[in-house]
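Shown here: the complex without one of its protein chains, the others still in place.
Naming follows writing order (A and B), and every chain is counted from residue 1.
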Amino acid sequence: MSQQNISADAQPNVKYNQVGKSLTRTDAPGKAAGRTPYAGDYVMPGMLHMRVVRADIASAKLTRLDVTKARALPGVVCILTADDVAGREAATDIPGQTGQKRMDTDQQILVHERVKYYGEPIALIAAESRDVANAALELVEFDLEPIPGVYDPEEAMKPGSPIVQGIDNIVAEHKIRKGDPEKALAEADLVIENTFHTPFQEHAFLEPEVGLAWTDENEVVNIRVSTQVIEHFRAIADAIGVPHNKVRIRGALVGGGFGGKEDVTVEIYLALMAKATGRPVRLEYTREDSFVGHGKRHPFKLTYKTGVTRDGRITGMDVYILADSGAYVFLSPYVLLYGAVAAPGPYKVENLNVYAQAVATNNMFTSAFRGFGGMQACAAYEQQMDEVAKALDMDPIEFRRRNYLKTGEAISTGFVPPSAIWTEECVDKAWAALGEPTVSSDHIKIGQGIAAYQQSYGRLTFLHDTSECWVGVEMDGTVIVRSGVTDIGAGQISALGQIAVEVLGVTLENVVIYNSDSAVTPLAGTTTATRALYMTGNAAKMAAEAVRERLSERAAREFDVQVDQIHMAFNVVSVIDNPDKSMAFVDLVKICASEGIHRSELSMFRAPFSDYLNPETGQGQAHPDYVYGAQAIEVAVDTDTGEVEVLKSIAAHDIGQCINKAAVEGQIEGGTQNGQGYALSEEMLYEEGKLVTPSFSEYLMPTSMDMPKVQTILLESRSGLGPFGSKGIGEPALTPVAPAIANAVANAIGVRIFELPITPERIIKALKEKQAAN
Amino acid sequence: MPVEYELDIPQSLDEALNALASDNGSSVTPLAGGTNLIIDIRSRRERPARVVGLDYVSELRAIDCTSERVTIGSRTTVTDLLDSAEIAKAAPSLVDAARVFAGHMVRNAATVGGNIACGSPAADLVPPLMSLDAEVTLSSKSGSRTVALADYFTGYKQDVRNADELITQVAWDRLPEHSVNTFRKLGRRKGDAITVTGVALTVVVEDGVCQRARIALGSVGPTVFRARQAEALLEGKVLSNELFDAAARKAASESSPIDDVRASAEYRLHTIETLTRRLLTQAWARLA
Partner (left out) sequence: MSSPKKITLRINGVNETLEAPAHRTLLEALRDLGHVEVKCGCEKGDCGACAVSIDGVAVDSCLTLAWMVEGREITTVSGLGDIENPHPLQKSFSDLGAIQCGYCTPGMIMASKSVIDRNPNPTDDDIRVGLSGNLCRCTGYTKIFEAVQDAASVMRGEGDKQ
């Protein structure tokens, strides 16, 4: 595809029959009727109920653990402590997914001696009923002797600070350098420096972590679990000390993931208990368990120094990023790398220095969350763009316009994205749709803001990502798709169906998709990193195309025409130049079946492979490609109370090509809610590492009364690496929302709040300070 | 131990009062909508030995409006308030509060009596009721007594109710024609939010003079309370913006908020002042 020919008005060059339509998702009717079983809906005869005993101090020594009373409670069947896991540890570093060598970042499965974060599991209880398990939870006795902890990454880096990880608490560092940033900043007309703070965030999926495990007749531990990553079966096997082929993950449709079910959650506890008791065991986290039981979004501190010319051209940039990795490493190094790569945003910065560090503390561990470091960077760089524009006394969009990275130009790592870069088109369309601002009144101030972004899709290319999918046609013309891909709610599996039927010329109601079983569905990789459509969609398309090719060849013989004359659509096979020559799809399939023509295919799609980035300069390829887009926001700020109402929220993204239009819009609308909460209301408050907001009445995501109707503008450059030129939207949907809101608030009240979330309290404080300064 | 308790389900008020009197009422708790109590029991904040469920005490679910007085049975739900055209006329502040009370399902279950009995300073129906000079009827096997809602709470989650007593109704004299009764709360979000600061206001004006002022404040002290000094600044006066400023400042000075996960004391003081001023100004504009 020629990049030069991509324009914002590009129209699809083929008419698709299925792709691009807002078809009813294959999984929707069952969910609407309450017929879809989630992982927590399965039960088995003789099933035991589990609870997890957790530490209630963040940094402590376990000096006594006595489960005698709990064990003695009638109905308690088994209690496991660190003594029962024989010093085994669990991997936290993208374990088991790629076969690559892992970092030494393992985590104790149950507290042996040292508690490093609030909520760290100490013991596992299995009982005949929930009531008994709950009662036993209160009978487990333990003493924790507090040990000085560290709860601030800057403190954690100081000499003499308590050590949580390694020798100095620094768990990851990344550098990106190009050009001569020192010289550029020294010679700039103007250098603007600001520091931005982004907070912890909870995924807040509605379905808490849950699973059911049992050992089958082959001594295989089966785990029916809500997860984004069935490939964890390997890490689970390692953790419990059995061969990889003795653990089988059977997923279910997931009640929300957002990265929070990307790490192992309940699986190892279930597997251990199923092995120990020989009985089926079920573990469902309470909401409070969920709040303290899985990793959060990394808080970032980001300091930007931006050098510009008087006419608004960025000449150099220096960025320092500090991330709180919490008590264990998990995916911190990768999240940090995403942040570093994204640091300059969708702008051309020839002279760049990025230095990023992730530091361990006794806070809750932090790991994957939709946006994965890239969105924290965006929260800073897009506020910084507005601040620089303000210093230049220039319109913020005009300032951006003078600096946009264009199609064919290199990003921070020197890599040239292979697809279109339509930042400008997205910004202009979003801003135009926002329209004239509502009129401010006495104490209600109106503000408008924009934010653009660059967000990767697909995993880090040095991880050598692959994905498999199988497509087959049954003898009655129905289609089966098999893939290990997990569906976390965005329509991942329905999209595979839509791709397969487009290629095969049939319709979506004729497809059944089997997914998410580590033993019997071909492994697709993970549903993370905005990769499911890109990776598994391509695999599905390859498999369907292989089947179509064989069917077409047979049809061409039947009609005595060339293969390229065969048209397959809406369950009919016909000849392009002679539509009278046609047959039902099912009849062609029957002919093929009777002749032994292979009607199925297993395909593997391989993402581009690269070496690791240059460790000193960060130059090289980090990701397969990038998505670009923008969010425009209008807010009303009550200057008496600090309340913010989002009046308009407009998202414009170049998604390459829609597969399911309604699903794409839905992802964007949902990402907008997530970003709005991050910007305004969602706050995880910790006291000495202890979470003091562990419920949905304290941790406040936007409700139906808080959300505007989100307007979505879809641009289709058809230039992406995914099937039919698609890109991905899972993470990008969220990335620009918070800075757009922050910019709108700053526009409304004339003062910027450098720390998210922008609470009413912070607004009042900022307004008072502004008043005092005047 | 498991969250276990005896559960009585009386079919009448008499049965309910009998049940509350058993065990000398030592560890008995009445259960109405359950939207607070069930959570508190599960989390062990409350550990009753006996729970008396009031779902079937139907005589407590009633709204009675005469030309003089409004009487609400304690099992009346928040949704019942919203559905009542008479409450809309007689107690606008109560409707303001009911509309932003938790979420729809909770509004369908939560009751007027339960909202008072839970004793939370953030209970959203209490400031409006207090601004209406509501009186609470407490009944037990041995009889009934009436307490002004303004005198009902004695401290954080503490009140004058004896363990064998049940809140059976709330009542107040209807406001005269020239009056405004409103409520405004601040939460950390618009939907389903616990109150950060709440202000209920009643102003009665005759011949240009403020005859009665009631300012009831939520979430800025150990209990919901009336800002009596601020009220005193207004009563008997010809109202003005200067008076509103003074009353708003006074209301803040009468408050004793704390820092918690929702807001700081400082923010609460600021917003009590601004909300009080705003409600007074708006009330005055409507009365003028």
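One rule holds for everything that comes next: a contact is a pair of C-beta atoms (placed from the backbone, for glycine too) under 8 Å apart; a residue touches a chain by one contact, two chains touch by 3 or more.
If you're wondering where the values come from, they're calculated on a predicted model, not measured in any experiment.
Engineer: May I ask which residue of A:671, A:689, A:725 or A:760 touches the chain that does not appear here?
Structural biologist: Only one listed residue reaches the unshown chain, and that is A:671.
Engineer: Of the residues A:48, A:253, A:592 or A:749, I need the one that contacts the missing chain.
Structural biologist: A:253
Engineer: Just one of B:7, B:160 or B:232 touches the chain that is missing; which is it?
Structural biologist: In the complete complex, the chain left out is touched by residue B:7.
Engineer: Please pick, from A:490, A:508 or A:658, the residue that touches the omitted chain in the full complex.
Structural biologist: Of these options, the touching residue for the absent chain is A:490.
Engineer: Given the full complex, what residues of subunit A touch the hidden partner chain?
Structural biologist: Counting only subunit A, the missing chain is touched by 22, 24-25, 27-38, 40-41, 130-131, 203-208, 253-258, 284, 286-287, 488-491, 662-663, 665-674, 695-697, 701, 703-705, 707, 709-710.
Engineer: Tell me which stretches of subunit B touch the chain missing from the display.
Structural biologist: So the residues of subunit B touching the unseen chain are 2-7, 9, 31, 33-35, 38-39, 41-42, 51, 53, 55, 79, 99, 102-109, 190-192.
In the analysis below, only the chains that are shown with their structure count from here on.
Engineer: So how far apart, in whole Å, are subunit A and subunit B when each is placed at the average of its C-alpha atoms?
Structural biologist: 44
Engineer: Sort out for me which residues of subunit B touch subunit A in the complex.
Structural biologist: So the residues of subunit B in touch with subunit A come to 1-3, 103, 186, 188-194, 196, 261-264, 267, 270-271, 274-275, 278.
Engineer: So in the complex, the part of subunit A that touches subunit B is made up of which residues?
Structural biologist: 131-132, 134-135, 138, 443, 640-643, 645, 680-681, 683, 685, 692-693, 697-698, 700, 702-706, 759-761, 764
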